[in-house]
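The complex appears here minus one protein chain, its other protein chains still in place.
As written, the chains take the letters A, B and C, and residue 1 is the first residue of each chain.
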Amino acid sequence: MAFLRDRFEKDVEKSALSYSASINFDQRLYKQDIAGSIAHARMLVHNSIISEKEGELIIMGLTAIRQEIDDSKFVYKMALEDIHMNIEARLTEKIGDVAGKLHTARSRNDQVALDMRLFIKETTQDIIKRLTELQESLLKQGEAYKDVVLPAYTHLQRAQPVLFTHHLLAYFEMLQRDKGRFQDCLKRTDIMPLGSGAVAGVPYKVDRQFLAEKLGFSRVSENSIDAVSDRDFVVEFQSCASIVMMHLSRLAEEIVLWSTAEFGFIEIDDAYATSSSIMPQKKNPDIAELGRGKTGRVYGNLIGILTVLKGLPLAYNRDLQEDKEGLFDTVDTLEATLRVFGGMVKTFKVNRERARAAVADDYILATDLADYLAKKGIPFRKAHSVVASLIHYALGQSRTLSKLSMEEYKQFSPSFTDDVYDITLETSLAARNLPGGTSPGQVELALVEAKKRLGG
Amino acid sequence: MAFLRDRFEKDVEKSALSYSASINFDQRLYKQDIAGSIAHARMLVHNSIISEKEGELIIMGLTAIRQEIDDSKFVYKMALEDIHMNIEARLTEKIGDVAGKLHTARSRNDQVALDMRLFIKETTQDIIKRLTELQESLLKQGEAYKDVVLPAYTHLQRAQPVLFTHHLLAYFEMLQRDKGRFQDCLKRTDIMPLGSGAVAGVPYKVDRQFLAEKLGFSRVSENSIDAVSDRDFVVEFQSCASIVMMHLSRLAEEIVLWSTAEFGFIEIDDAYATSSSIMPQKKNPDIAELGRGKTGRVYGNLIGILTVLKGLPLAYNRDLQEDKEGLFDTVDTLEATLRVFGGMVKTFKVNRERARAAVADDYILATDLADYLAKKGIPFRKAHSVVASLIHYALGQSRTLSKLSMEEYKQFSPSFTDDVYDITLETSLAARNLPGGTSPGQVELALVEAKKRLGG
Amino acid sequence: MAFLRDRFEKDVEKSALSYSASINFDQRLYKQDIAGSIAHARMLVHNSIISEKEGELIIMGLTAIRQEIDDSKFVYKMALEDIHMNIEARLTEKIGDVAGKLHTARSRNDQVALDMRLFIKETTQDIIKRLTELQESLLKQGEAYKDVVLPAYTHLQRAQPVLFTHHLLAYFEMLQRDKGRFQDCLKRTDIMPLGSGAVAGVPYKVDRQFLAEKLGFSRVSENSIDAVSDRDFVVEFQSCASIVMMHLSRLAEEIVLWSTAEFGFIEIDDAYATSSSIMPQKKNPDIAELGRGKTGRVYGNLIGILTVLKGLPLAYNRDLQEDKEGLFDTVDTLEATLRVFGGMVKTFKVNRERARAAVADDYILATDLADYLAKKGIPFRKAHSVVASLIHYALGQSRTLSKLSMEEYKQFSPSFTDDVYDITLETSLAARNLPGGTSPGQVELALVEAKKRLGG
Partner (left out) sequence: MAFLRDRFEKDVEKSALSYSASINFDQRLYKQDIAGSIAHARMLVHNSIISEKEGELIIMGLTAIRQEIDDSKFVYKMALEDIHMNIEARLTEKIGDVAGKLHTARSRNDQVALDMRLFIKETTQDIIKRLTELQESLLKQGEAYKDVVLPAYTHLQRAQPVLFTHHLLAYFEMLQRDKGRFQDCLKRTDIMPLGSGAVAGVPYKVDRQFLAEKLGFSRVSENSIDAVSDRDFVVEFQSCASIVMMHLSRLAEEIVLWSTAEFGFIEIDDAYATSSSIMPQKKNPDIAELGRGKTGRVYGNLIGILTVLKGLPLAYNRDLQEDKEGLFDTVDTLEATLRVFGGMVKTFKVNRERARAAVADDYILATDLADYLAKKGIPFRKAHSVVASLIHYALGQSRTLSKLSMEEYKQFSPSFTDDVYDITLETSLAARNLPGGTSPGQVELALVEAKKRLGG
């Protein structure tokens, strides 16, 4: 008769066991589970629920089991369903019946909630570190290619000239927000659920604050029913991760575009490119494409946990077991993608000439022309209309703006004077000299500021 | 220098390799891949692109490799990235350079499209079989509990009495539609893509019809660009699977409800129930809950592949590699859930007394009272209003309808006569004697009809 | 006291009424609702449940009400909650208490299921028509630009030359599958639910086949509980729509790319382009971008209805009211997007020169070189490797393949002979002369075939 089944006439059906067992994936939580159990044992001693000697025995046993798992010597048994029971059963093998005292004043419901919170707390720190590394790659390239000008695009049409560094810093900002979101999520994860028991709280004098301190939590949960049914912190983590992946998918899209023969602004390092099984000339930006594609699974994991929780009555229901695999998949995806994108970004080469060529066509200075007129007192809306007509004329003649004669300019507005020819890429950039703008000075400041924010 | 990288200066970065390698999961396609390669080799011979002897050598080698994998003797190498290259490299080891001829007139782009189509074709047959098994479980129970009456609920309020068998047959219908949807999806999967090459078609006289016949396909693809970029059949499969899981989540919800102390209509067999780690009295419907929860991951996999494909330019992009893991997860989830639900449904016991008790309160016959009046010529809307007032009166007195005197009835409508007391559960059921209705005769017919549909 | 509330002590709270009333959006179903009621009235007469005269009165009233709504003279009342009750109340105003007989042998549960099925049946025909129109636009352009060659891209890298028409025909295939999916969905929508009543079937001798014929349905539903709780056809419609939008998002992405200064393959007609509020030179492909963006809302509507249905017990629950707004939004989005994409595709101009320039670089013929060697007996994998090294050499020299001397060729393989210089864009295209391939002959055939499939 399997574990915990004294109440039943027969054993669980084999297919039902393999369907419900979680040991295949929740073994990943063994460190958290053992850390939680050790702290729990200390509390049981501290609160005189078990003897000091019993406590020592339990902790020694658990420590040995952790070593066994670290050394891949532990044999997981599906019949024991999950990581909690696998460890408890092994503990019984090692130290005998006293192992059974560990489950005093605790249920799997608060135990698994604890494990998940510990796991997410640690993972979040890792993710934040990786986000910082990718930011560092962006800054490195921003520093290296400070002189590169390329078009900013809106609607994927060349809009206005910007510094390449300014463009990279846009991604820096996104990742900075991502870090803030994870930090905020952490506040709601950093809550210690032990003491909640199965659902109603445990009938023992348990010092929950003691547990929180031992386990490095800032607060204890306020309501036992909520504590065992709450998976908000998983949803919120998945949501933060989805936004990161969305950002990376945008970066990936641009890296793919920039690597085309048509744009040609960058060349991915060979170490991050792959070839074709049939077309020998190809150099493909597979890493960027894969990262873009992996956005799908992370969005899917978010919708997965939201679906699980929809309409679930309180408190613990077995549906909640479905919180884990999607989380692990998101964590692995996010960590691997951030790591490999960090490498890819750090190593690509920028093709200054192709970038410069893309801003050579002076139609990209049209806004500057409109602002030129506006500064001479013509209402901007009118100035915009004048320049649009001018462009229409120039396009019809297949001529660039700088090639038009003053006479031609005057036909569109008498306000044009010779200084219109002074408008260049450089003046355009320099003019955007306000916080957040693309002038070389502002971008330099932003770069310095960004480094400071990382250093902090 | 790794495979296919003669064009590059350096090897792929290690983290990039592990990020992009798919061998961990696409090894699942080895049977399809080898079947496809064997057919391809036969075609190359058939179309005189390679010699008969070369063909034999290749096929012999592939057959041996399949055996190695069957016997778990094959060593997968991550450096070879995917199942296609792992097999090709092994083939080279076994038969030498002639192995390199297998890739003539083929690209990984059409090869992987083929593998996926073969896989889904086979899987769909399995799923349909499992759907049928669950239908059989429903029919078995429908047959066994033909006499059980319980309330049909709307808004989870007791609405009208129905036969339990009628209720089970509702699920039979859902699963029947599910099978139809998979069949329809199959039509669009059953299309042979080989010959499309990387994207433009192959520059060889290839008999694509020959390939289709050898591989059991009904049709060949019409356009090579579409053939290598099309993953509609994956999305459609995921969508069909999501609808199945939605159906099962509804069944699961009802099984959970019916197993409560409050409803108590069924008792799940011990073989499909689990206990609590802390509350010894508990008998939990974990299997049903897990099935309901697993709806989340399947919905997630659907949104995952839809996200991958959103906004992808033609033709093949590496993002498409993300079509696989979500598919495999859905397939495994669906097969396991159908199997275990089949067992759970087949073995639960119905508690006739609890069911009967739930329809004992004759308010559930209120609609019949309204129809009674309607049949006497009172417009139904008016009859409904009369009975509502009657109910309001009876509720105020805490009395059931059959306990009201004729005098009291008459106060609400003079059309009430003594035959109102003839309205019973049995007459209510019997009256719904039309196709699709819950009268015993109709349900018997439906049961017979259902069996016939399965037998077909 | 509001409608249908004789059982209650007080009126519904105002905010609760506005929260639950659906008249703001379900008024869109008035035609379906009235058509259903007229057929229902005919059946009531046909089955002698009401008199012929009553039937005539009801039908006359309903017909007049339809006219009122057509003429925007009908005043909807939120207190009457939904379209069904608004019409029924108005009918009572017009023809008196006999109106109350219309609800005999019918519930809102089967009534709304009918309305939804009628609506989707009609809508699907419209969508299929619009899909065909977009296919026609593709064929028109395919016909007009049969001579245009451009690169097929994989990984957004130039891969192999293809005919532009071949590329457009890839989208033709996608839309053809979309039509097949909608046709299949239609089979499962084309089922008549009346007679199911609230949930158990109605206690009247109702000729359901008569109703099906009058309303143009092929079949009647098999189970009353299923009939009132089934919304599969809505999910399936949403899924089909999501796949269409996914296809259009891919087309949109390409149109955006092709319209860039960098690609420059097409120019969108001014009638489908917009300008910038600040940058006068811009010509933006807004329509394509919006279509791509609107993919989001359609995916969202799919996940919305799947979420609604997850875990719902049978049979009707008010949650089901949430099936409508998402459906209407998807229908409107799909119809508008197909229409405007039809216009945009039909009118864009292809820039032959830019397309030709993109295939001028003969690296794009690398696969042909490998096949050249393969045809001389070198195993393809080896040939691929040889050409990759050749490319590496040529790139290092910044020379195109045709500029290499025979001596240089020979250094990579002795199998190269003078005929290697005969490989051109034209021979590359011509060589792909198999069904689905891009040779001019095959594309011509495909074009003819496509027209036939539309004409059918």
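Here is the rule we use: contacts are C-beta pairs under 8 Å (C-beta built on N, C-alpha and C of every residue); 3 or more make two chains touch, one makes a residue touch a chain.
The shown structure was predicted, so the numbers you read here are calculated from the model rather than taken from an experiment.
Asks: Looking at C:Gly216, C:Gly293, C:Gly377 or C:Gly441, which residue reaches the missing chain?
Replies: C:Gly293
Asks: Of A:Ala64, A:Leu314 or A:Val448, which one is in contact with the hidden chain?
Replies: A:Leu314
Asks: With the full complex in mind, choose from A:Lys77, A:Arg181 or A:Arg352 the residue touching the hidden chain.
Replies: A:Arg181
Asks: Provide the residue numbers of chain B that touch the chain removed from this figure.
Replies: Interface with the chain not displayed, on the chain B side: 154-160, 256-257, 259-263, 275-286, 289, 303, 306-307, 310-312, 358, 361, 363-364, 366-367, 369-370, 384-385, 387-388, 390-391.
Asks: Residues of chain C in contact with the chain that isn't shown?
Replies: Listed in rising order, the touching residues are 4-13, 15-16, 18-20, 84-85, 103, 106-109, 197-198, 270-284, 286-287, 289-290, 292-297, 299-308, 317-322, 325-326, 336-337, 339-340, 343-344.
Asks: In terms of residues, what is the contact footprint of the unshown chain on chain A?
Replies: Touch with the absent chain occurs at residues 4-8, 88, 92, 97-104, 109, 152-156, 159-162, 166-167, 169-174, 177, 180-181, 184, 187-188, 195-206, 208, 220-230, 232, 235-236, 239, 242-243, 246, 249-250, 252-254, 257, 292, 295, 299, 302-303, 306-307, 309-318, 367-368, 371, 374, 379-385, 388-389, 391-392, 428, 431-439, 442, 446, 449.
By definition in this document, only the chains that are shown with their structure count from here on.
Asks: Sort the chain pairs by how many C-beta pairs are in contact and tell me the top one.
Replies: B-C
Asks: Would you mind checking which chain's C-alpha centre is most distant from the centre of chain C?
Replies: With centres defined by C-alpha atoms, farthest from chain C sits A.
Asks: Quick one: chain B and chain C, Cα centre-to-centre, how many Å?
Replies: Chain centroid spacing, chain B to chain C, equals 23 Å.
Asks: At which residue positions does chain C touch at least two other chains?
Replies: Only 154-156, 159-160, 257, 303, 306-307, 310-311, 367, 384-385, 388, 391 qualify.
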